[in-house]
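Note that one protein chain is taken out, while the other chains of the complex remain in position.
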Amino acid sequence: MTLLYSLSGLSYHIQSWLTRLLGNTMAVLVSEMVIVGLCLIGFLVLLSFTLGYMERRVAAFMQLRLGPNRVGPKGTLQIIADTIKLLFKEGLTPTNADKFMFNLAPYIMIITTMLVTAPLAFARNFQIWDLNIGVFYVSAVSSISVIGILMAGWSSNNKYSLLGAMRSGAQIVSYELSIGLSLISIVILTGSLRISDIVMSQQNGWWIFKGHLPALIAFVIFIVASTAEINRAPFDLAEAEQELTAGFHTEYAGMKFAMFLLSEYVNLFIVSALAATLFLGGWMPFHIGSWSGFNHVMDFIPSSLWFMGKTFFVIFIIMWFRWTFPRLRVDQLLNLEWKYLLPISMLNVLLMTLVALLGWHG
Amino acid sequence: MFITEYFKTIFRSVKSLLTGMRLTGYYFTHPSKTLTQEYPDNRKELKLADRFRGEVVMPHTEANEHRCTGCQACELACPNGTIKIITKQEILPDGKKKKRLDTMIYNLSMCTFCNLCIVACPSDAITMSQDFEHSVLDRSKLRKILNKPDSKLMEGVE
Partner (left out) sequence: MLIEEDYITEEGDFVVNIGPQHPATHGVLHLKVWLDGETIKHIEPHIGYIHRSIEKMSESLSYRQFIYVTSRMDYLSAHINNQACALTVEKAMQIEVPQRAKVIRVLMAELNRLTSHMLWWGCTGLDLGAVSPFFFAFREREIINELMEDTCGARLTMNYMVPGGVMADLHPDFQRKVKEVIAQFKVNIHEYDQLLSDNVIFQERVKGVGYLSKEDAISFGCSGPTARGSGISCDIRKLYPYDGYENLKFDEIIEQGGDCWARYKVRIAEMHQSMSIIDQLIDNIPEGDFQAKTKAVLKLPKGEFYQRVETARGELGVFIVSEGGTTPYRIKYRSPNFSNLSALPTMAKGCKIGDLVAIMSTIDLVIPDVDR
């Protein structure tokens, strides 16, 4: 508990100790490039283990099953066993594949997802890079992943992969718009793209409550569109198993496949974290108006727990979608975006502007 | 009107989606409804149906007696040639020669568990057991001799 409380203090101490030891430039290089990078990789791998386990358990409980329960206590080590299996599998490259692109694609995917984690505020004052265009940065960098998917699909020299990649291209490019618009509707309220500002602006109430109906609509649209953006069911057309066997990663095996898997889970975490930050107050504790006693108890819960709790709540909702709904067809997917989500979110931005102009958002 | 129809469609769709989510959510929050049987752990409680067709066995009494007369009805009834019966001539105490069962070879790997041999047997010598864990590492182990060594025909069975 104490460790969680002093996360910001801890990072500050390490920083000052390194500065004293190595001087400013080297400290930045060592601390930010190496220590933070290693911590991040470790954290994300651990995270994807957790999410993999969580997904299996959630799916199982929704389907009257038990899920993994053999390896380790309650099956917690199953995902580690699977990772070891993937590590030892032969990383095949198809004969007629474009070898350079084929091998590059998983790295592009993983690098993109890791880059996007930079501006996320994991706890109070605990952020890798609090840049002033945080939201815009996330939205911009995350679109690079489509290049990875297209690259994987094209270079595999497999017709299923190609179809999957093309579907994914159309899908991600369209759904970026709705995501962007729903992000903008919150940016209108805060007046800042900086993630820390957005979190701080929710000190006296989260945007989903303070922002009235438009915020709620924006939240729903964001969840739907980001589910499509990260290629998860019911929008998993890029890897539609029953149609395209495995879509763009049909030809990948072993560690390269594991990278796609890892980036899928990390992407899931990122969009959920973003939803939690923008709509549910990030690491801000839950406060109710003037109930100071209640608010004080809420403050006692560490901010990192608040952030993780909210994020996992959103992750659970996205998993819930996946294990309930059938998949859309490719033209229906685009219909949904262009006929429903986009007009509604455009209207919603107008409404939100009205709310902001009238000053109803407190 | 177009606009009302548009919003009605959205409302109806969202409602239908939420209905589905309520169902899966219900089962998520009710783990007691889980149907999974944890098989190797529940071996002791596992109760198979009495008529379950696991494999063909020949029951023997404590005195090492079976009921098979070696009539080969099962061999004829089997559609796959799973059963092979070898008979021998035995001289009875009263001096008569009689055909008796020597070995009954049952090839589990060829059996389709159709129950035709059991139905065909006139003296109820063979029956289906409830054993279903048939996997072995060597195919030759599936070729079984059903009558135990030195077993005899039960008195009174013809």
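Order as written gives the chain letters A and B; numbering starts at 1 within each chain.
As a working rule, a residue touches a chain if its C-beta (ideal position, glycine included) is under 8 Å from a C-beta of that chain, and two chains touch if they have at least 3 such contacts.
From a predicted model like this one, the values you see are computed outputs, not experimental measurements.
Engineer: Which of A:Thr245, A:Asn295 or A:Thr353 touches the chain that is not shown?
Structural biologist: Residue touching the chain left out of view: A:Thr245.
Engineer: On subunit B, what residues meet the omitted chain?
Structural biologist: For subunit B, the residues touching the absent chain are 12-13, 16-17, 19-20, 22-24, 35, 48-53, 77-79, 112-116, 119-120, 128.
Engineer: May I ask you to list the residues on subunit A that touch the chain which is not drawn?
Structural biologist: 59, 62-65, 159-160, 163, 167, 233-234, 236-237, 240-245, 323-332
Note that only the chains that are shown with their structure count from here on.
Engineer: If you average the CA atoms of subunit A and of subunit B, how many Å lie between those two points?
Structural biologist: Taking the average C-alpha coordinate of subunit A and of subunit B, the gap between them is 51 Å.
Engineer: Subunit B touches which residues of subunit A in the complex?
Structural biologist: Checking each residue of subunit A against subunit B gives 58, 61-66, 69, 320-321, 323-325, 340, 344.
Engineer: Enumerate the contact residues on subunit B facing subunit A in the complex.
Structural biologist: Those residues of subunit B that touch subunit A are 10, 17, 20-21, 23-25, 27-28, 31, 33-36, 38.
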